[in-house]
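Every protein chain except one is present and positioned as in the full complex.
Chain nomenclature is as follows: A, B, C and D, assigned in order of appearance, with residue numbering initiated at 1 for each chain independently.
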Amino acid sequence: DGHSTTVCLITKTDTNPFFVKMKEGAEAKAAELGMTLKSFAGKIDGDHETQVQAIETCILDGAKGILITASDTSSIVPAVQQARDAGLVVIALDTPLTPIEAADATFATDNFLAGELIGKWAAGTIGDTSTAKIGMMNINVSQPTVGVLRNQGFLQGFGIDLGDPAKWGDETDPRIVNNEVTNANEEGGRKSMENLLTMDPGVNVLYTINEPAAAGAHETLKDFGKVGDVIVVSVDGGCPGVQNVADGAIGATSQQYPLLMAALGVEAIKKWADEGIKPEPTPGKAFFDTGVALVTDNPVDGVPSITSAEGLELCWG
Amino acid sequence: MSEQSANTDYESASSNLNETVAEFEDTRKGLIGKLQHVLHVNPALVPLIVLVASIILFGMLVGQRFFSPFAMTLILQQVQIVGIVAAAQSLVILTAGIDLSVGAIMVLSSVVMGQMVFSYGIPVELAILCGLLVGLICGVMNGWLVAYMKLPPFIVTLGMWQIVLASNFLYSANQTIRSQDIEDTAPLLQVFGTKFQVGGATLTLGVIFMLALVFTLSYALKHTAWGRHVYAVGDDPDAAELSGVNVKGTLMSVYILSGLICAFAGWAMVGRIGSISPTVGQLANIESITAVVIGGISLFGGRGSILGALFGALIVGVFTLGLRLMGADAQWTFLLIGLLIIAAVAVDQWIRKVSA
Amino acid sequence: MSEQSANTDYESASSNLNETVAEFEDTRKGLIGKLQHVLHVNPALVPLIVLVASIILFGMLVGQRFFSPFAMTLILQQVQIVGIVAAAQSLVILTAGIDLSVGAIMVLSSVVMGQMVFSYGIPVELAILCGLLVGLICGVMNGWLVAYMKLPPFIVTLGMWQIVLASNFLYSANQTIRSQDIEDTAPLLQVFGTKFQVGGATLTLGVIFMLALVFTLSYALKHTAWGRHVYAVGDDPDAAELSGVNVKGTLMSVYILSGLICAFAGWAMVGRIGSISPTVGQLANIESITAVVIGGISLFGGRGSILGALFGALIVGVFTLGLRLMGADAQWTFLLIGLLIIAAVAVDQWIRKVSA
Amino acid sequence: MEAILKGRNLVKRYGKVTALDHCDFDLYPGEILAVIGDNGAGKSTLIKAVSGAVVPDAGDVWLEGKKIQFTSPIQAREHGIETVYQTLAMSPALSIADNMFMGRELRKPGFMGKYLRKLDRAAMEKFARDKLTELGLMTIQNINQAVETLSGGQRQGVAVARAAAFGSKVIILDEPTAALGVKESRKVLELIQDVKSRGIPIILISHNMPHVFEVADRIHVHRLGKRLCVIDPKDHSMSDAVAYMTGAKEPEQTAAA
Partner (left out) sequence: MEAILKGRNLVKRYGKVTALDHCDFDLYPGEILAVIGDNGAGKSTLIKAVSGAVVPDAGDVWLEGKKIQFTSPIQAREHGIETVYQTLAMSPALSIADNMFMGRELRKPGFMGKYLRKLDRAAMEKFARDKLTELGLMTIQNINQAVETLSGGQRQGVAVARAAAFGSKVIILDEPTAALGVKESRKVLELIQDVKSRGIPIILISHNMPHVFEVADRIHVHRLGKRLCVIDPKDHSMSDAVAYMTGAKEPEQTAAA
């Protein structure tokens, strides 16, 4: 009905379970608070124009606020400003805008931290990091920010010199066998692992952008009889991913909480609409950190983690 | 020889014939007959009708908001980039080609404009020229491979798409140039974003550029020799060659123009989104082809009107905005747009058949 | 009438002519002449030559590793899905169509197979049948819109692509079914992953399926009436219709077969990647079209051989693996593949010209 | 005698152009009916309308007294009507044999043909070669040549050979000798006589008056989209025919249809 408060959710895509869960979380919370949720998504990760169009539509539609996971964190800023000028509150979810103040508030996972945790864990697990032969599995050649943050976080955690922290692939450390692209799905993971093993059958550490890519890589490892030989780390904490941790297909994964982000975002807009109060960031950070937890059944000293059983309680999708 | 004269004698029987031009009566009278004729002569009217019908449809479904000058001009703004690129695509498709590299050329051009200013400190006017030049050079390469090396346009532009896009990522180091910085240092880059108020409606220079471009090309295609040659080349290149068209030259001109227009689209893109981002425009090829085909231009070349492509882009824009305003969620919107693309072309075909 | 007989008298002068068949000498002798003739008669040999040349090239650049049976069969495995889909795509392109929905149909079919087992507990054999049926139905819809509604294939399959993909995401709720679970509950879904050892080389059932499919279709296209009709429809549908081909029926059969093959590709995909994921296969359309065109099949229909498409897929596979093994970084690989696609087709054209 | 193929009141419009204007038409069993008329008079449209290639806007067609409504040339073929269209209707990239057997291919005997549906190429090529030799088209050097590589006349020869070989009830030839050489034209005329002697009626559209007067039993004169008159070649001269079809002379009342 036209009288209730409308809130828009704009995600990068809606084909990734992560965003599907985010939408479910937002829908549930909106229903609870008696608000109307309209959701939008780009066609592919990086589809910036569709997100701009979505913001324009929300303005035209008279929404009270916008929750957005931006595909292009700095290009979106003028469109976000336009919305704010029109009196909407804009909250960034999952991915901070550049600059972070461009949004009224940010509820996000720290993707760099997520990478760092699995990097540290991998380093601790292998012990002698000088023997590492690392395969890197990224999203795609356009290097969207999540991909860069996780990749660079992982390398930092593992103890490798980053070069330019704004891009992957410029590192000169010989322990990196190669940077592959996977489109963040099983197919790409499978093929990339085949390529990596053909290049260097001694690969023993594998970073993956997300759990579907890790699952694909695991199929190759099974084929090559190398399942125990490679330390596989990933990011996301979706239920199939955590299950794969329990089954030993993935060594450790950084879990994020999209449902929580979405729910918090909807609540914040409600508060803004009703009382005009803006949410506060986590002390010491420029954003409200919804937290990230390392899920593994083989904890490493000095790296806090939860078990896969605990992870399954909290998982999404 | 006696046989000769006998042979052709009977033919002279036709000589005292009555020299009036044959006239058959046109039995299709009245308004409908006239309408059918008008439609037949102006094929771009068909997508226009579909466009108007869909505006009315969504107006009824969505209500007042949809008819506001704000909404109407918003659609124009939202389709401006696709509209400009679709103009380039139309030219290529009219020659029975296809250009998959349009989006990549567009992005690379805008990135070059930005880098020239921000990395090398070149004056913005010159930087823009460089960007346009890059688009033009991409066009030259496409054209040379198609016209002189006689490679299939699909493959040439598929290859160029990958090459140009990868160059773009490598060259830009995947960095976005921020809107704020552009505004401060080189506002000319954003000039296509300049707004005009025209009776409650907001138009941008980019929208006006798109309209002017389409009308200019429409004129050139219809009323100049070059335009006729473009159609002839698309229709049957062998016949065109035999009847005196410089087929290679025409193809070159088309691909070069397409590259240049894409570079302008890149410039207009800066006006639209403010910043310069190497990741935008990845769907521009499929979107522009969609607009062109919905607009009634044949993928086999030689048939259709560039105005149709503009209407095609607008039809998709109307559907998209309309469905969003109706609150359809993203996947449902995609699904419905898929349905509507088919429906729009089906209606188009049907009108053509009725008016044939 | 006296004029008549005179008229045709001279024509009888041809009656006592010498009835030997005209024979001109073939002046192109020797090995090269024979080779040219063989190439001319078997167009699929040209991409085969490009393929062999590129294997040799990368073998020299990369060294021993590349020539191992291991690497060679790895390429086959990496190419199997694109190869199967390219077979479907070839059929459609031979009729002067194009199928943008192949990847979407493939994914939806595999998702349906999975959901049938895991959400509804249907026996796996039945589930697979349902998945194949879904592919077939998508094919029926494509075919009906193209053959009976006479809509352009590009638009029909563009629309279907969006519709099928959105249905896939809506239906699957974007859930992946894990490899582990499939192995436990419904291993038949992964049957195409079954391995064979053939003298140091590892082949999967999926690879064998791809090869068998391509050879069967190649036979059908070359040696059955249906195959001749497919070519005739692509060549000139009006002429085909006038000379007694059931054009609609042929088109229907092609699109239905294409849908069904895509469903098989979906099944094979489960064998390859272990799990069932709604997000894979999004590039299958562009990749399969690339393979087909590199393989020398004309996008305008009626010319080319399906074996060529297989070689086309393998050429891309060789380039990709070769470049990775040379350690090219991802963005450079992307760029080089663009270059190599163009180069492969240029070489193809050149050989054709020389052998004409 | 009843007409084997009859058309009444046929109308076909293309946009503003009226190609058939309430046209009548009769073909009697066993006869050779020539159709003559100016360029653009509507002759090709007329035979397309009776052979299913074009669906007339109005009017009816009867085959052997039964009303028929062909919506595709396949239906006409199935009723034994074989047509050589002026545009020849060939698949340019396919071979001569492929084109001749399009839609009625021969399969190999035995298992290969029955279950694997394998074409009998050898048989089809032999048949094609024989038929072309009958027409004296021996300059075709390679029976597997694509039709697009044939000379204009060779192409026409292939089309005529196809129709003559397969027509069982009516054979329609739209300017079958237009591109043919003297020798090849004579062969086609012989072929037409031959087909007639097999009892199959023929419709022959031609601009070659000597040929028309040589073989036709009756001549349908077409003008401005309709049948102006039907004349008997034994009672009329070529000059009369030409004068009628060009409008230089009005036909007498008796000859008018």
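Rule of thumb we're sticking to: a residue touches a chain if its C-beta (ideal position, glycine included) is under 8 Å from a C-beta of that chain, and two chains touch if they have at least 3 such contacts.
Everything numeric here is computed off the predicted structure, so don't read it as measured data.
Colleague: With touch as defined up top, name the shown chains that contact the chain not shown.
Modeller: Spelled out, the missing chain touches these shown chains: B, C, D.
Colleague: Touching the hidden chain in the complete assembly: which of D:Gly80, D:Gly113 or D:Gly153 does that?
Modeller: D:Gly153
Colleague: Based on the whole complex, identify which of B:Val62, B:Val82, B:Ala232 or B:Ala344 touches the chain you can't see.
Modeller: Result: among the candidates, B:Ala232 touches the missing chain.
Colleague: May I ask which residue of D:Ile68, D:Leu116 or D:Val182 touches the chain that does not appear here?
Modeller: Considering the complete complex, D:Val182 is the one touching the chain left out.
Colleague: Tell me which of B:Leu126, B:Met149 or B:Leu242 is the one touching the absent chain.
Modeller: B:Leu242
Colleague: Looking at D:Leu10, D:Ala41 or D:Leu204, which makes contact with the chain not pictured?
Modeller: D:Ala41
Colleague: List every residue of chain B that touches the chain not included in the displayed model.
Modeller: These residues of chain B touch the chain that is not shown: 1, 3-4, 7-8, 10-12, 14-15, 17, 19-24, 219, 223-226, 228-229, 231-232, 235-236, 238-246, 302-303.
Colleague: What residues on chain C make contact with the chain left out of this view?
Modeller: Within chain C, the residues touching the omitted chain are 7, 9-18, 22, 24-28, 37, 40, 356.
Colleague: List every residue of chain D that touches the chain not included in the displayed model.
Modeller: Here the touching residues of chain D are 14, 16-17, 37-41, 44, 86-87, 137, 139-142, 145, 149-154, 157, 175, 178-185, 207-209, 224, 242, 245-246.
One rule holds for everything that comes next: only the chains that are shown with their structure count from here on.
Colleague: Looking at chain pairs C-D and B-D, which one is connected by more C-beta pairs in contact?
Modeller: Taking the two pairs in turn, the one with more contacts turns out to be C-D.
Colleague: Using mean C-alpha positions as chain centres, tell me how far chain B is from chain D in Å, no decimals.
Modeller: That pair's centroid distance is 44 Å.
Colleague: Using Cα averages as centroids, what's the distance between chain A and chain B in whole Å?
Modeller: Taking the mean C-alpha position of each chain, the two centres sit 37 Å apart.
Colleague: Which whole number of Å gives the spacing of the CA centres of chain A and chain D?
Modeller: 71
Colleague: Going through chain B residue by residue, note those that touch at least 2 other chains and give them in order.
Modeller: Chain B, residues with two or more chain partners: 7, 9-10, 165-166, 169, 331, 334.
Colleague: Pull out every residue in chain D that's touching 2 or more other chains.
Modeller: Only 210, 237-238 qualify.
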